[in-house]
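Read through the structure below, which is laid out as structure tokens, and then see the notes.
A single protein chain has been omitted; all remaining protein chains appear in their positions.
Chain naming follows the written order as A, B and C, and within any one chain the residues start at number 1.
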Amino acid sequence: MRGSQLTGYEAETRFLDDVTVELVKHSASDSDVLWAARVSTAGEKSLEEVGKDPARSKGLINYLMRDRHGSPFEHNSMTFLIGAPIFVFREFHRHRVGWSYNEESGRYRELQPNFYVPGAERKLVQEGRPGKYVFVEGSEEQHKVVKEAMEASYRQSYAAYREMLEAGVAREVARAVLPVGLFSTMYATCNARSLMHFLSLRTKNEQAKVPSFPQREIEMVGEKMEAAWSALMPLTHAAFVETGRIAP
Amino acid sequence: MRGSQLTGYEAETRFLDDVTVELVKHSASDSDVLWAARVSTAGEKSLEEVGKDPARSKGLINYLMRDRHGSPFEHNSMTFLIGAPIFVFREFHRHRVGWSYNEESGRYRELQPNFYVPGAERKLVQEGRPGKYVFVEGSEEQHKVVKEAMEASYRQSYAAYREMLEAGVAREVARAVLPVGLFSTMYATCNARSLMHFLSLRTKNEQAKVPSFPQREIEMVGEKMEAAWSALMPLTHAAFVETGRIAP
Amino acid sequence: MRGSQLTGYEAETRFLDDVTVELVKHSASDSDVLWAARVSTAGEKSLEEVGKDPARSKGLINYLMRDRHGSPFEHNSMTFLIGAPIFVFREFHRHRVGWSYNEESGRYRELQPNFYVPGAERKLVQEGRPGKYVFVEGSEEQHKVVKEAMEASYRQSYAAYREMLEAGVAREVARAVLPVGLFSTMYATCNARSLMHFLSLRTKNEQAKVPSFPQREIEMVGEKMEAAWSALMPLTHAAFVETGRIAP
Partner (left out) sequence: MRGSQLTGYEAETRFLDDVTVELVKHSASDSDVLWAARVSTAGEKSLEEVGKDPARSKGLINYLMRDRHGSPFEHNSMTFLIGAPIFVFREFHRHRVGWSYNEESGRYRELQPNFYVPGAERKLVQEGRPGKYVFVEGSEEQHKVVKEAMEASYRQSYAAYREMLEAGVAREVARAVLPVGLFSTMYATCNARSLMHFLSLRTKNEQAKVPSFPQREIEMVGEKMEAAWSALMPLTHAAFVETGRIAP
């Protein structure tokens, strides 16, 4: 039985300081918002007619956002393939409404040795008290401690994982030693409304009228999703920003 | 002010015995299930590779359905434009998870005189007791009573609605007299998993391993949605049927 | 078979101008918010200890509300028995998240002749355009038209319903003629977070920092629920009001 679960281990340990977000599929445009809204008020228009008048389209979307008519923003769909550490997905999965997830399974697969180590621009030090935290630059020494402590700890944890696998222990048992800094991969499907709710809590922005306190690493995911979404639905994105990043 | 809310009323009263369902937009195929499932087990494949081997694809989808791995069936999207009486939408809206709705508003629009009258094939008589109801054919006399009582009552209700509108009363007040047999229009967006859950409760089928007791009129909507969906995702639909119409 | 579905009809037609809301069951207090929040930050305290210091309790709840930590407001439960016209429940059921519903069924029961007619204080006339509507007083004449048109129409619709029932037609068919002004009864269970979301959209208030445009009749339900809830969770309610009625 020994080794029967091994997938031919050759992967090299990698330390990564960034997340990845790829828009793999979508059915999402500003006109999806327009026709959904117009069924309420003006009868179902053919999809071609809707949005012929850009100024009116922009006005209608701004009005819906401002007056919190949320449902027209749900008739669209975006699927992202996200690579990020487990501690990011732990926060991500707390978003329950309008989100679908499929994540790499440590029960079915041998997990690969890719780990998160903060980059040079990651502020390492937290000051203040709960609700008033601010992050400030870490010293060179602190960056060195983080890099060395993390890399050594990650290597050792992964070696323990491999040792158990090689002894024939099930993946789902052996994985207990793997750290939350391990990278995982996930498909996440959402709509513009659920994405706006996510962004309002998981990104910070000077234009925001409501407070948010995201951990930097989930914000990095959010920023990449926002960039992809804003290209698909520019009027909706602009309205979200102008309304102070309050999800309708 | 009088008449200021009127939209130039010219509509003729219509009595309809069928519902309408149009698939207006979708991003849904069997391969969406495959790649979502494979991120768990075999790493993210390029979307082109997935589904190259039809027999394996069918096997994987059947396995997911049977063993109730539900989440891979969520990364897809279908939007339907549905015309049906209000009493159908009353039941429809009880489906809360994985469904998005935008329905014609009686607050923003003057509602049009389209009403539901059962067709000749609608069984009119209910026998037995709760949990054991069966529907049987109505007599010719009963069909006549239904047709006449409904048409007269609908006409009268609509006349009262119009009378109030013409007196300058707000649409949202005047609509109180309109019957639940009035046709409304709705965009409904779902994914394959939420649709299967709907179908397992709102359609009846000899292959079903779980009981369902739908009102015929919502089942008519369900049957049309199922026809459209099965063309988009034939392997998924076949697996749903073979598994006894239990949603995963 | 004729008459087999009749429940011994004797009910008198009633015209009602108000809704009813009864809190039938609850497990909801401000301390539920406190211990839920403290598991995140300070370890699980015994429930007795929590909330010993009223000033700190108030401060913590205000902080959670303002900084949009929503989940601590979910670990509580309130069940209301609500009597209201169908058009109110049509809007109510659009609230999908954190709400559970059981409503009187027109398929299983013969519905009773209780109908909504607006009271003298209900503003009947709508002016302006979508997004800018204001309601103004109706004239005495308009109130008379509404009262007479509604009462006559309701009586006639109900007579048609009874006629079909007496001919042996199934309740679920005959009900098609019943108006959306008919009273229905529903149990609705929610938590403080889902209730706040409901209130922020379905009630109007000068303190609100976000806009809302509820129909008056659902607002009447909302006001009664808010009164019951504020007695159970006074600190949470106060924080909701002070934060501008934005649900966390």
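Note that contacts are C-beta pairs under 8 Å (C-beta built on N, C-alpha and C of every residue); 3 or more make two chains touch, one makes a residue touch a chain.
Source: prediction; values computed, not measured.
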{"item": "Full-complex contact with the absent chain, from A:T13, A:Q126 or A:Q207", "value": "A:Q126"}
{"item": "Option from A:S27, A:S157 or A:T236 whose C-beta touches the chain left out", "value": "A:S157"}
{"item": "Touch list for chain C against the chain that is not drawn", "value": "24-27, 32, 35-37, 39-44, 47, 71-72, 74-77, 79, 81, 100-105, 108-109, 185-187, 189, 191"}
{"item": "Positions on chain B where the hidden chain makes contact", "value": "41, 63, 66-68, 71, 94, 97, 130-131, 201, 210-213, 246"}
{"item": "Contact footprint on chain A, counting only the chain that is left out", "value": "1, 4-5, 85-87, 89-90, 93-94, 96-97, 99, 101, 106-108, 115-116, 118, 122, 124-127, 130, 135, 138, 141-142, 145-146, 149-150, 152-154, 156-157, 160, 163-164, 167-181, 215"}
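Definition applied: only the chains that are shown with their structure count from here on.
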{"item": "Separation of mean Cα positions, chain C and chain B [Å, integer]", "value": "25"}
{"item": "Residues of chain A touching at least two other chains", "value": "41, 71"}
